[in-house]
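The complex is shown incomplete by one protein chain, all other protein chains being positioned as in the whole.
We just call them A and B in the order they show up, numbering each chain from 1.
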Amino acid sequence: MSEVLLEARNIGKRFGGVQALKDVSLTIRPREIYGLIGPNGAGKTTLFNVFTGLYPRDGGEVLLNGKPLSLESPHTVAAAGIARTFQNIRLFNNMTAIENVMVGRHVRTKAGVFGAILHTRAERAEEAAIRRRAEELLHYVGIADRAHSLARHLSYGDQRRLEIARALATDPILLALDEPAAGMNATETVALRALIEGLRNDGLTVLLIEHDVKLVMGLCDRVAVLEYGQKIAEDVPEVVRANPKVIEAYLGTSAH
Amino acid sequence: MDILLQQIINGLTTGSVYAVVALGYTMVYGVIQLINFAHGEVVMIGAMVAFTIITALAGTAMPPTFIVLAGVLAAIPVCMGIGYSLERIAYRPLRHAPRLAPLITAIGMSIILQHIALLIWGRNPLAFPQIIDNPSFNIGGAAISGVQIAIIMLSLLMMGGLSWFVYRTRFGIAIRATAENVHVAGLMGINADRVIAATFVIGAGLGAVAGVMFGTYYGIAHYTMGFTLGLKAFSAAVLGGIGNLPGAMVGGILLGLVEALGSGYIGDLTNLCHWPGATSWMGERCANGADFVVFGSNYQDVFAFLMLILVLVFRPSGLLGERVSERA
Partner (left out) sequence: MMNPLKTLSRREKLGLLLIAGTLLVLPFMLATVGTAWVRITNFAVLFVLLSLGLNIVVGFAGLLDLGYIAFFAVGAYVYGLLASPHFGIHLPFWVILPIGAAVAGLAGAILGAPTLRLRGDYLAIVTLGFGEIVRIFMNNLSNPINLTNGPKGINRIDHFQIGNVNFAGTDTFFGLNFSGPIKYYYFLLVVLMAVIIINRRLKHSRIGRAWVAIREDEVAAKAAGINTRNIKLLAFSMGATFGGVAGGMFAAIQGFVSPESFILNESIMVLAMVVLGGMGNIWGVIAGAVLLSFMPEVLRYTVEPVQHALFGKMLIDPEVLRMLIFGFALVLTMRFRPAGLWPEALHRREMTENRT
């Protein structure tokens, strides 16, 4: 196995006349928590959307475990092993929590229409396995007691957890979280941090976009900084923190 | 007679009516992203109201132009009133509901308006009374009637007037700002409710005139005429790029032309006996100058839908549209 899990090479993306991403390259190593930070509008979410197949890219390529990743469509990306959450939580609001997670198992299961109609033995077994796995995951993220509540009835923090459980249901090797701490209070943030660390300890690689620089610096093994669609730094938090370009980008003070 | 030129003239006539109706769809869509299914019925009611007035006045000694004008002037406020009520009663309460809700409401309103018209005017079509003589002019071997000239001129005039209004007046700027972003427009002090209501009212007013033109051109008005006309006009709006005013105009005229030329030539094109080498595989079916027409001009109505589907599949933003019609 290579020491690189995901490698992005020269990713480019423009919207009309705006160059949202310019030749962004980064490498994520297995079992690390990799943070992506940058001022508002730096292109973090855009990069995320390109990685997960939501936006077509204009240039560059992404390798997962050394193999080129097809970014054609979000579901192929999910099948390849990258799962994501959204900055503004996107759940299936009128489905129960457990159903939300069960949807995540879709890509790893295969029962079709005929299996469902005939209620075959294989279909029932698969269905039971899906439900079991979903229950496990709800338990893992700590909301097992809300399994049969509608997603929209969950508290904000629980909705975040549910979204992570749904992403985990796709058996990802890389979990991409888009500003998971946004809108959370201090207690919720601490709990979230514990959850993310737990994920890493259980063998997962995490890509984290975050506004909360303190959280990122404390949590991440390595951090990349985007500004105006370009990567201006990528290193361990201590080094990034001391990087004058990063300080300038964040404080806006001219160091010249 | 020059068939090609004749079809072009006919296509321009119906096309300009489509364009005016399409403006109503596109304005509303531009501002609140709703297909106002009931717009076609508003157009139909415009035609019915005008025809009722025109028929009532036909026996009097008033000059024909005045009678037609009276019909149009009666239809416009009626339609504007309906357009306003539609927005106010049916759509406004659903502005923050899931997308399917206003759409289903629009379909329901369309059915309701159509059947109210049926109750008022009955199942039989209203005929345009013989009050105006319709002179025919010869240009380049094709005929163009006075009514056709009037329709094309009037449509151009309305399109020009609307463009001036939207691009040159303060209220027009408010409409465009709302179309761009309702929330930001609101922050700039624009009353979004008023703007949205206005697009319904203006669209309905234009639709009323379009209905009268369409009815006058074919000589009849019927309670079902709004459905196909509306569907075609909507196709025209999509063809040009929905939400885009010049797009609706271009789309309407283009659709009229495609339809006229298509139905004019499809019979010849699909006459297998005219295909090269037909005699060998068609055999006696084509003997003695017989024809074997697969698709005749009775497929006229299919063209609009086919064009709609083709545009949506290959260029969903329309010919002039820049906005992407899909949400990311």
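FYI, a residue touches a chain if its C-beta (ideal position, glycine included) is under 8 Å from a C-beta of that chain, and two chains touch if they have at least 3 such contacts.
All figures in this text were calculated on a predicted structure; none of them were measured in a lab.
Shown chains touched by the hidden chain across the complete assembly: A, B.
The hidden chain makes contact, of the residues A:Lys13, A:Arg57, A:Arg133 or A:Arg166, with A:Arg166.
Listed residues B:Ile112, B:Val184 or B:Leu269: the one in touch with the omitted chain is B:Ile112.
Residue B:Val302 is the one among B:Ala58, B:Ile173 or B:Val302 that touches the chain missing from this view. Only one residue in the set A:Asn10, A:Ser25, A:Ser70 or A:Asn93 touches the chain that does not appear here, and it is A:Asn93.
Summarising the interface, chain B meets the missing chain with residues 33-35, 90, 93-94, 97-105, 107-112, 114-116, 118-119, 227-228, 231, 234-235, 238, 291-296, 298-299, 301-302, 304-306, 308-309, 312-313, 316, 325-328. Think of the hidden chain as still there; on chain A it touches residues 52-54, 73-75, 78-79, 83-84, 86, 90-96, 99, 102-109, 111-113, 115-117, 119, 123-124, 126-128, 130-131, 148-150, 166-167, 169-170.
In this section, only the chains that are shown with their structure count from here on.
Separating the centre of chain A from that of chain B, both taken as means of CA atoms, is a distance of 48 Å.
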